[in-house]
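In what follows, a single structure is set out as structure tokens and then discussed.
Note that this complex is displayed minus one protein chain, with the remaining chains in position.
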Amino acid sequence: MQAPATNTIALRLALDDLYARYAACLDEERFEEWPDFFTDPCVYKIIPRINVERKLPLATWLCESRGYLRDRVQAIRKTSVYGPRYIRRFVSGIHIVGQRDEAIEVRANFAAYETQPDTFTRVFSVGQYRDLIAGTGSDMKFREKICVFDSELVPNSLIYPL
Amino acid sequence: MQAPATNTIALRLALDDLYARYAACLDEERFEEWPDFFTDPCVYKIIPRINVERKLPLATWLCESRGYLRDRVQAIRKTSVYGPRYIRRFVSGIHIVGQRDEAIEVRANFAAYETQPDTFTRVFSVGQYRDLIAGTGSDMKFREKICVFDSELVPNSLIYPL
Partner (left out) sequence: MQAPATNTIALRLALDDLYARYAACLDEERFEEWPDFFTDPCVYKIIPRINVERKLPLATWLCESRGYLRDRVQAIRKTSVYGPRYIRRFVSGIHIVGQRDEAIEVRANFAAYETQPDTFTRVFSVGQYRDLIAGTGSDMKFREKICVFDSELVPNSLIYPL
């Protein structure tokens, strides 16, 4: 086997680390740190797969700057009314599919599980991240993060980011 | 820590990449590309764990060549009758357990989720891949892929590969 360049290996491991820290930030409900994973401006979108396949633009969430992401965090902390729940995120199959505008295009699968008090844990949403990542190493940030989810039904409200 | 040889690191990352591309190929329903992940001849088998443990040979699916795999794809595209659904696959715990016939033996866990229109996403099947992989780097191919699934019940028909 031809050994890949060390910086390719470094890139792959930096990606693993980015997704692990991103999921842990949200799972541990450190929402105030969440906007720092993005460039400014950015695109953060949550959209059903059926809309992507039919090229329908309607998204469930759409944020186009860090300020907008911070606004979401304010909603979670101060203005939204919702029952307590834990969401836990799993990321699998991280792989690079191309390059665009001095950034790398990355795809990965996500699964989110919801636990409410006195209930069993259940599948909340599964789908694919379609991301554009700028920067290198520990300075990598999402320029675009498109969360394409498989089911139009989610078992409860979408309150926390994916 | 003793640093492993770079080509060992390369091997590990090539495996991660192989499984990520394999799952994405199926999740994105690019079934025509699926046979290219295998050598010819090959063994592709889906079998319940209870049969493996009791050494019973009966498998749910068994394909022994790329032609047979292509036949499966034809069935999906043209002859099978089934309702629409998305399947999404997660792979975890990829690890090398040995070498055999100039190929590496690899095991990993898989989880597949099914989403049908107007339903919640549900667990479709979980199990273990028991694979024999020939070749190196981006030329790695499955000489054997045995999908050992834990539940004899699946919530719907097995239409798409695992």
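Should a chain be cited, it is by its letter among A and B, assigned in written order, with residues numbered from 1 in that chain.
Simple rule for what comes next: a residue touches a chain if its C-beta (ideal position, glycine included) is under 8 Å from a C-beta of that chain, and two chains touch if they have at least 3 such contacts.
The structure presented is a predicted model; accordingly, all values stated were derived computationally and were not measured.
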item	value
Per the touch definition above, residue among B:I9, B:A134 or B:L158 touching the missing chain	B:I9
Absent-chain contact - pick from B:P35, B:G127 or B:P161	B:G127
Where the unshown chain meets chain A, residue by residue	6-7, 9-11, 13-14, 16-17, 19-21, 23-24, 27, 86, 88-92, 111, 113, 115, 117-123, 136-137
Contact footprint on chain B, counting only the chain that is left out	1-4, 6, 9, 12, 49, 90, 92-95, 107-109, 111, 122-123, 125-128, 150-155
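Just so we're on the same page, only the chains that are shown with their structure count from here on.
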item	value
Averaged-CA centre spacing for the pair chain B and chain A, given as whole angstrom	26
